[in-house]
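To start, I am sharing the structure in question, which I have written as C-alpha cells.
For this depiction, one protein chain was excluded, whereas all remaining protein chains were kept in their positions.
Up next, subunit A:
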Amino acid sequence: MAGTTTLTFAERRQKWDVKLSPFGFISPYFLIFGVFGLFPLLYTAFVSLQKRNLIDADGAQFIGFGNYEQLLFHDPYFWNAMGNTVSLWLLTTIPQILFALGIAHLLNRRLRGRMLFRMGMILPNITSVAAVTIIFAQLFGRDFGLINWVLSWFGGGHVDWQAGTASSHTAIASMVVWRWTGYHALIFLASMQAIPSSMYEAATLDGAKGWQQFWRITVPLLRPQIIFSTVIATTGNMRLLAEPLLFNPGTAAATGGSDRQFQTAALYLYEQGFTKYDFGYSSAIALILAVATMLVAGLSYLVTRRIQTD
C-alpha cells in the first residue's frame, strides 16, 4: 500500500495503461462477437423454445423443449437431412485434403510459371458460390450437360444427376471440392516451404524416394495444418447450403430434390424457417446443428491428430 502512494499521476496512468490497453485493443472483436455472434446464438436458443411464426412474433407461444422432441424423435426428414450432411461431409472433406496435399506437393517443386499456378489455386475460392453452382448445375444437366456428353463417349451418359442420391451427392461434392481444394493447397504449400531442405537431403542420402519422402516427412510435419484444414472443412460442410439449394433451383429448391435426396441439415433449416415460416422449429435445428458441428469437428480433430510425427 505504501508503495502505491508514492507514484506520480503519470506513473500511475502508465501502469493502468499497460494493464488495461490490451483489453481495449482486443475489445472490438469481443464487442462484435457479442453483437453478431453471442446475442444471435442466445436469441436462437430462446426462439427454439417457442412455437413461433416467422412473420408473426406477437403470436409466439412458449412450448419448452417441444421442438427438440419433435425433431429428435418424430421427424424422419431431419435425420434424412443429417444423413445427407454426413455423407457430403465425408465426400468433400477427405478428397479435399488429399487433393490439396498432392497439389501443394507438386507446386512446391521448381516449375515454370510457378507463381501463376499458385495464384490460380485461389481463383475457384474467390468466385461467387452462386455463379459456380449454377454453372456446375448446367454441367451436370440430364439432357444437355457437358458431363453426360463426355460420359456418352464411353458408352455411359444420360445420368439424371439430380434424381439419384449417390449421383446428386457426387455432383454437389465436386462443387465443394473444386471450390476449396486450392485454398487448402495454399495453406499446405506455405508450411511445406518452412520445412528445412536439409531434412529432404538427409532422406535422399538415406535412399528415400519422392513419395516416401512425401509420406514420411512432408505429411507428418504438416500435421497442424492438416488438422486446421480438416476442422475448417468440417465446419464449412456442416453448414452446406448454397450448393444444394442452387443445384436444382425452381419452386422446390428448398426440399433438396424430389425425395429430399440432397437436402442438407442447413437446407432443412432454411426450408422450415423460410418456406414453412416455422421460426421456432428452425431455431431448434440451428442449435442441434451447432452442437453436431462441434462434435464432428472434434471427431475430425481426433482422427487427424493420429498422423505420426516421429
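Basically, contacts are C-beta pairs under 8 Å (C-beta built on N, C-alpha and C of every residue); 3 or more make two chains touch, one makes a residue touch a chain; residues count from 1.
The working rule: contacts and distances are computed from a predicted model.
**Student:** Suppose you had to identify the omitted chain by its UniProt name; would it be "Ni/Fe-hydrogenase cytochrome b subunit", "Sensor protein", "ABC transporter substrate-binding protein" or "Aspartate carbamoyltransferase"?
**Tutor:** "ABC transporter substrate-binding protein"
**Student:** Which one touches the absent chain: A:L7, A:L31, A:I134 or A:L302?
**Tutor:** From the options A:L7, A:L31, A:I134 or A:L302, the contact with the absent chain belongs to A:I134.
**Student:** Which one, A:I63, A:I217, A:A253 or A:I307, makes contact with the chain that was left out?
**Tutor:** Hidden-chain contact among the options goes to A:A253.
**Student:** So one chain is hidden, and I want to know which residue out of A:K15, A:R142 or A:R305 touches that hidden chain in the complete assembly.
**Tutor:** Checking each option in A:K15, A:R142 or A:R305, the one touching the absent chain turns out to be A:R142.
**Student:** To test your reading of the contact rule: which positions on subunit A touch the chain that is missing from view?
**Tutor:** The list for subunit A reads 28, 53-57, 134, 137-138, 141-144, 160, 163, 248-255, 257-259, 274-279.
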